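Presented below is the structure to which this report refers.
With one protein chain held back, the other chains of the complex are shown just where they sit.
Here is chain A:
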Amino acid sequence: MAEFRTEMHDGVAVIRWDVPGRSMNVMTRAGLADLAACVDAALGDGDVRGIVITSAGRDFAGGMDLALLAEMKRAAGADPARGIFDAVQAIHALLRRIERAGMDPATRQGAKPVACALPGTAVGIGLELALACHRILVADRADARIGLPEIKVGLFPGAGGTTRLVRKLGVMAAAPFLLEGRMVAPEAARSAGLVDEVVPADDLLARAIAWVRGATAAECTRPWDLPGHRMPGGAPYATAGFPTFVGASAMVTGRTQGVYPAAAALMSAMYEGALVDFDTALRIEARWFTHVLMDPTAEAMIRTLFLDKSALEKGARRPSAPQGRVARLGVVGAGMMGAGIAQAAASAGIEVVLTDATADAAARGRDTIARALDGAVARGRISSDRAAAALARITTASADLRGCDLILEAVPEDPSLKAEVLARAEADAPGATLSSNTSTLPIGDLGRGLRRPEAFVGLHFFSPVDRMPLVEVVRGPATSDATVARAFDFARHLRKTPIVVNDARFFYANRCIIPFLNEGVRMIAEGVAPALVENAARQLGFPVGPLQLIDEVSVALAVRIARETRAAQGRAAADDRADRVILALAEAGRLGRKAGAGFYDYDAQGRRTGLWPGLEGRARPDIATLRDRLIFVQALEAVRALDDGVLEDVREGNVGAVLGWGFAPWSGGPFAWLDRIGADRAVATAEALARDHGARFDPPARLRDMARSGATFG
């Protein structure tokens, strides 16, 4: 069945995109052929006076079928770059045929008007197709999203979107869409100049057809096809454009720390394209796009951040059990995490009972949520109506948890307090699923005193709840499949990405983050210049360095973890050198950001003013070794988590690492990174690190086996 089909509306060819079996259109290989057939037929038919391209569905398109990109590469066999380049050039040729629409290049006459009518969301190649049309109309649906998010999965718009948007808006105005992948609602898209008109949804097709009927020859010629077209904001060597281009390169370099090939390729496609005519610019864009697809970074990011993440969200690791929708949630503990989870749940339409030790504390939690919602309204993230409705779903009046489908405790990390809270919750609501937001305590231990430990599960949200996309669903030794499924469904309801992990100290994420933090502290103990430690982490693509991260979570917590690790695992596991630094900091009252002092100094407003001069390290070892230490200490721990059965699926290890703690997103996660460098090289480097820096770098047996056999994780 064709993915595009044409119907005639009194001389206007309406080409509808309708990919069978998909709720949202995506561009496939067959789709490209069908679109070409429809377009060529309409352009070649003397009775057709114009074209409207639209969708049969509620939205226009979700973008390119990313699996197709990998397929393109494989299909080309020995010369994948040639295969990709030719395929991309074919897309350019098709979109260019739409854009020229039969125009005589000499007289610039004879083009048939082409309008694009977007009923809703238009993303990626969906928008790129629209940008090749003469007029873009969008239905006034506030929930629709328009944008080019390719950069977020390690790509950049490679179907002409880069070249067209830069010529349409200029580098400065195009930057948020191309470089940050910003997605906007129709009205914002119109004011930014991405689309031409926002019209009532019911009138969309009629308005598009009317535009086609009335369009003049001038309206069917793109500005860049006119002689003397100048780029808005100036070309790279124009007086106005020069500082913009210089600044854009610098900004992107600083922000990406040079680890995202797609960002650099995008910059080059924009720069080189801006120096030449439109068709040459498209060819340049295709060369850089091919270059990015040939880089392992894009493949790793697509796989982890799109393919694997989608598969996990669709339930690849959810036990088969009936759907159990949570209608009413009880949250015990109205601190930062409890309030954050309550807010997320209420925003997703769930009734929430928020309780704490006292009514006052619960009320304070609700006030925190009210302020956070106000802030979200002020920033335009949600409408004030939706914010008010969310707040109205949260009650604190009664500590009565009866009728809750799911109860989540988020009280301080004190095992006896948690046990008491959970036992009371179980008594109050005997049929409810119970869960704990603990980040460190084994679920099996917490559930020991419960009458129904099978209905108890860990739900480890990350802070801040509204921004962190990952939830660790922790299966305790007694937790039933149905309970895991319910926790999984709850996380999905909140639009989080759940990974299902087994119960062990620190679960998966914290198990890997803690060695990262310790390694940074150890470097301080060794006298390494503290800025070098932080910058080594940044150069790996971590959003913040280990010292800053400790300040954020608090030095007190680091002290507690150090003490508990010592108590639970004995001296062998203890990290004496690192612990001494942490303890000294704590004794000096430097307990982190909240205390106004930690590894960093802070001003009265709580802003970092600089590393504490009391850290006297001046040593400057090779930063490459520091980078290796910081990334290996995490990646090896991830492998151990897999060995220990905490992780059961490599995909969860990759997705969890990137979404949970910002593990070098360019790498696609620790397992993808190990595959990329190869187990043999990983083992050799780890052995060298173990020799120089300690047994924590000893490569696990699994990795050694893989080095011998040439196996990979993925």
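In this text, a contact is a pair of C-beta atoms (placed from the backbone, for glycine too) under 8 Å apart; a residue touches a chain by one contact, two chains touch by 3 or more; residues count from 1.
By our rule, contacts and distances are computed from a predicted model.
> Considering only the chain that is not displayed, what protein name does its UniProt record carry among "Propionyl-CoA carboxylase beta chain", "Branched-chain amino acid ABC transporter permease", "Acetyl-CoA acetyltransferase" or "Methionine synthase"?
The chain we cannot see is, by its UniProt record, "Acetyl-CoA acetyltransferase".
> Looking beyond the chains shown, say which of A:Val246, A:Ala378 or A:Ala427 touches the absent one.
Once the missing chain is taken into account, the touching residue is A:Val246.
> Which listed residue (A:Val198, A:Ala536, A:Ala586 or A:Ala707) would be found touching the missing chain in the intact complex?
Residue touching the chain left out of view: A:Ala536.
> Pick out the residues on chain A that sit against the missing chain.
Here the touching residues of chain A are 236-237, 239, 242, 245-255, 257-258, 264, 267-268, 271-272, 529-532, 534-536, 539, 610-611, 620, 623.
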